[in-house]
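Working notes, beginning with the structure itself.
Excluded from the complex is one protein chain; the other protein chains are retained at their positions.
Residue numbering begins at 1 within each chain, and the chains themselves are lettered A and B in the order written.
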Amino acid sequence: MFTIIGNVFKNLRSKYATRLYPYEVRTPFDGARGKLEIDPDICIYCGICAKRCPANAIAVTRKPDKTWTLDPYRCIVCSYCVEVCPKKCLHMNSKHRSQEQ
Amino acid sequence: MAKNTIIPFGPQHPVLPEPIQLRLVLDEERVVSAIPVVGYVHRGLEKLAEQKDFLQDTYLIERICGICSFIHSLTYSMGIENMMGLTPPPRAQYLRVIWSELHRMHSHLLATGLLADAFGFENLFMQLWRTREHIMDAMEATTGARVMLGTCCIGGVRKDVSEELLKSVLKTLVTVEKELDEHMPVLLNDYSVKQRMCGVGVLDKQVAYERGAVGPTARASGIAMDLRTQGYAAYGDLDVEPMVETDGDCYARTKVRVRELYQSLNLVRQAIGKIPDGPINVPFKTKPDGEVISRAEQPRGEVLYYLKGNGTDMLERLRVRTPTFANIPPVLAMLAGCELADVGVIVISIDPCISCTER
Partner (left out) sequence: MINNVENITVDNLLDKVASKMPLGFRFVTMTCVDCGEHFDILYHFDKNYELSNFRLSLKKGESLPSISGLIFAALVVENEIQDLFGVKVTGLVLDYEGRFLLTETAPERPLCRVPGVMMVEAGKPAEAAEVK
C-alpha cells in the first residue's frame, strides 16, 4: 500500500542530491552555448552576422567608424552568426553571462 | 430548485503550469459545464514568422513551446524539405530520432511529475524531476543547450555527435531506467494515488474520436493512433507501436505515458545501435514555393504544419495546429459531471501546453 516507504528510507540515508552552489560550481559541458564573443582583430565588418541574426541583436556600421555592437538582452544564443561568419571571428563561450556584467 | 454558481478556475492556480481560465458552472459541488477562456499568452508568432525569412524561422519555431521544442523545428524542417525536394542524409535522420525521443522522455517525466504535484504528492514530483535532470544533461552534452536545442536545420542537423558522446548517452539511460523502475510502481500501484485517479474524468471512445482528441488522451480511450508508425525521419527502421489502454480515465492516461517512457528508452537504444556514418546535412540553393502540410507526433499528440511559399525568402503563410489546441473540446466533455476537487487533476492529466495552444 505505501510503496513510497522504501524510497523515503533510502533518501534519509543518502547524501544531498543538490550541489552547494556557489561554493561548488559545475564545469559546463564542451560545446555548451553560453554567450557570444568576438575576436575584433580578425573581423572585417562585412555585416553578414547582423543580416542573419533572427533576433536582430547585432549592429554593424562601416561609416564613419567601423563598429560591431551586440545587444546581450536580445541575443538568444542560437550561434547562427558563428556559422555564417566568413572569417570565423565569432565563437561561443560555454559560461553564461553572470550578474557582474 | 438548485441555483447554479460560476467559479473561475485560473488563470493563476497552483496546479496549472501555464495560464488558462475555465469558467465552471457548478451545481452544489458538481460541475455542470465549463467554458474555456484563453488568450493570456498570445504572442502573435504566426504574424512574426511572416516578417522573417525562412531560415531565421527555424529558430523562431523552436521557441513556440519549451517542452516540445525540437519536434516543432523537426516538423517545420520536414515541411520545407518537402517543398524544395530535399532528402536529409540517413545519419541526420537517426540523430533527429534520438533527440526527438529524448525530448519525449523529458516531457513525459515533466507531465507525470506535475500530475503527482496536482494531488499533493510532492515527494514523487521531486524524484521524477530529479530523474529528468539526467536527460537534460544528456541533451546539453550532445547539443549545447538544455531546452532550446537549436540543432535541427533545413537539410539535416547542424551538429554531429561523436561515438564517445553516444556511449555516454547510453550510460545515462541505464541510470534513468534504474530510477524509473523505482518510481513508476509508486505512481501506478499506490493506494492513495489510485483513489484520486481511477474513474475520474472518463472519456468515452466515441466522444474522443468525434471531438478530435489526439495523443495519449486518445490512446487511453482505446483509439490506436500514433503518427510515428507512418515512418517519418528514421522511424521506418525502428519498431514503434501505439500504446493503447481502454479505460479512458486519468489513470489510463498516466499509464499510457509511463509505457511510452519505456518505449522511448528502447527506441533511443535501437537508434544508437543502428546509426550509420556519413554527412549530416545537404546543401541547397532553392527557395520554398508551393503549399505543403507536414505532421509529426509530439509528446502530447499530433501536430500539423501548413506552409505556403511563393518563391521568395519570406513564407506567405505558416499555420501551426498544436495537440493541446485539439484536446480542449474533449476536456470540456470530461469536466461535465465531475466534482470540483477533481478539476485540477483532470486538466493536468491531458498535459496542457497553453503556450503551444495560443502561439
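By our rule, a residue touches a chain if its C-beta (ideal position, glycine included) is under 8 Å from a C-beta of that chain, and two chains touch if they have at least 3 such contacts.
Note that the structure is a prediction, hence the values are computed from the model and not measured.
Engineer: Would you mind spotting which of B:R158, B:R211 or B:K255 touches the chain that isn't drawn?
Structural biologist: For the chain that is not drawn, the touching residue is B:R211.
Engineer: Residues on chain B that touch the omitted chain in the whole complex?
Structural biologist: That gives, for chain B, the contact residues 35, 38-39, 42, 44, 46-48, 51-52, 209-212, 227, 229-230, 290-293, 302, 304, 306, 308, 316-317, 319, 321, 325-326, 328-329, 358.
Note that only the chains that are shown with their structure count from here on.
Engineer: For chain A, which residues count as touching chain B in their complex?
Structural biologist: It is residues 1-4, 7-8, 17, 29, 31-33, 52-55, 76-80, 83, 92 of chain A that touch chain B.
Engineer: Where on chain B does chain A make contact in their complex?
Structural biologist: Residues 52, 55-57, 59-60, 63, 123-124, 127, 130, 137, 140-141, 143-145, 148, 150, 158-159, 182-183, 185-186, 189-191 of chain B touch chain A in their complex.
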